[in-house]
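See below for the structure under consideration.
One protein chain is absent from this view; the other protein chains keep their places.
Our next item is subunit A:
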Amino acid sequence: MLSARSIKQSTVSLNLKRTFATAYGKTQYTSLSNGITIATESNPDAKSATLGLWVGAGSTSENPYNNGVSGLLNQVIVNSNQAEFNKAGLKFGSNVAKEYTSFFTQGLKGSLPQAIELLNSKVAQAELNAEYVLKQREITAKQLEAFEETNHAGRVFEHLHATAFQNTPLALPTRGTVETVSDLIAQDLEKFHKKNYVAGNTVVVATGDVKHEDVVALVEKKLQIAAGSVPEISAGKFLGSEVRLRDDTLPAAYIAIAHEGEAINSPNYYVAQVAAEIFGSYNGVEPISKNLGTKLSGTVSEFHLADTYNHFSASYKTAGLWGYAAETSNVGNIDDLVHFTLKEWNRLTISISPAEVARGKQLLKNKLLFSLNSPLAVAEDIGSKVVTVGRRASVEEAIAAIEKVDVAAVKKWAGAKLWDQDIAVAGTGQIEGLLDYMRLRNETSMMRW
C-alpha cells in the first residue's frame, strides 16, 4: 500500500519523468480572457492526440418541454460532420451526460490545427439544417424507443433519478423521451446552442501527444466561442420516494435503491466511493462470484437472491445518489434480497470492520488507476470534472484522499447519510415481490444489533 511518504516521492519523480496514460502527467490549465478554460495533459509516449470541447450543457440545462435537446443537438452535429473529420484523418466522437456534453477528436499530432478549426466551425459555430434535424429526430426517437424496450436496467436508473430528484433538473432523462424529442425543431436546438455553448461554459481538453503552449496558441487563434457565463441551473434536491413500473412479461425484476449521496465537490466524496466499493458488484454467472470477500455476495450466491448487482456512488455538481442496482430472475425472493442488502448497509454505521474498509480502499484506488488507460479516458475525466465543478483532483490527490478514509469516517458518514434516512426506489419487470415503501424504509435502521 502507498504511504503518504511514497506519494510525495512519486510526485517529485514525476517532474523528472513524464509518464504514459496510466497516467500521472501533470494537468496544465490556462484560462483565456474570454472565459474559455484550457486543460491539457501531455504524454510524449502517446502516439495520438485527443482534443475536445466539454460544454456544460446536458439534460440538467433543459426543461421538461425541451428535454432531449442536448442529446439531439449532439447527434445532429456529430452525424452531419463525421465525414469531414474522417477526411482529415480524425475520429470524431461525442458523449451526452446529465451535466455536460462533449465533442472530441482523436488523431495524429499534426492534425491538431485542423481538429481545432473543425471543432470551431462545426461545433462552436454550428449551423443547423432544419430538414436534417427532423431526420435525426426520427433516428433519435427510434433509439430512445429501443432503449425503453430493451435496456431495462438503464431505464430503471433513469427513473431512479426522476423520482429521487423530482422537480429538479437532475430528474430529466439524459437523452429525453420519445414524446419530448419528437416535438423538437431546429429553432429549439439553435436556442439551446446560443444559450449554453458560450465561452464561460466551455472547457478545451487536449491529451496525449500534445504540448500545452501549442494548444493554447491554437485555441486563441482559431476557436471563436460567443462570450457568456455559465447559465444558472437550480440545485438537485433529494426526495425519498418510489416509482414502480411492474411488467410481468419481462424475464426478471430490475430494481434500484438509493440514498442521498455526495456531490462531486463534497468533502465526503471519497468516503461515499469507498463505502460503495466495500460491497462492490456481483455477477452470478462468473465462478469467481462464489468466492468474493463480502458477506452480501456470499448470501446472494448461496440462495441465488440476485443475478447481478452493482453498488454505485453517482455524484453530480450539487447532489448525488448512493445505492445499488440489482437484477434478479428469482422473483419470489426479492424481499430477501432487499432485506439482506439493507441490513448490510446498516453495518456501515455500526459494525463495519477495518479489513472491509481496507479492502474497499484498495479496490477503489486500483479502479481509479485502471480507468485512466488511454488519452481519451484521461480527457473525459478532466473535461467532465472541470466543466461541472471547475477543477479536477490529480491522481495523487485522489489517492491521498482515499488513503485518509478510515472506519471512523465511514461510520460517521453512513450514520448521517444512510442510517434511518429516506430512500428512493425504482423498479420494473416482475416486481410484485418488492415490498411497499414503508417496509423498505424501516430496514434502513434496526432496533438492536
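Brief remarks on what is shown
We adopt the following convention: a residue touches a chain if its C-beta (ideal position, glycine included) is under 8 Å from a C-beta of that chain, and two chains touch if they have at least 3 such contacts; residues count from 1.
Quick note on the criterion: contacts and distances are computed from a predicted model.
Missing from the rendering is one chain, named in UniProt as "Cytochrome b-c1 complex subunit 2, mitochondrial" (options: "DNA replication complex GINS protein PSF2", "Cytochrome b-c1 complex subunit 2, mitochondrial", "Elongation factor 1 alpha-like protein" or "UBC core domain-containing protein"). Interface note: of A:Ala126, A:Ala186, A:Val230 or A:Leu369, the residue touching the hidden chain in the full complex is A:Leu369.
When the whole complex is considered, the residue among A:Ala46, A:Ala206, A:Ile233 or A:Val274 that touches the unshown chain is A:Ala46. Interface note: of A:Asn63, A:Asn86 or A:Asn442, the residue touching the hidden chain in the full complex is A:Asn86.
One chain is missing from the display, and on subunit A it is touched by residues 10, 13, 17, 19-24, 43, 45-48, 79, 82-83, 85-91, 106-108, 111, 285-288, 290-293, 358-359, 362-363, 365-367, 369-370, 373-375.
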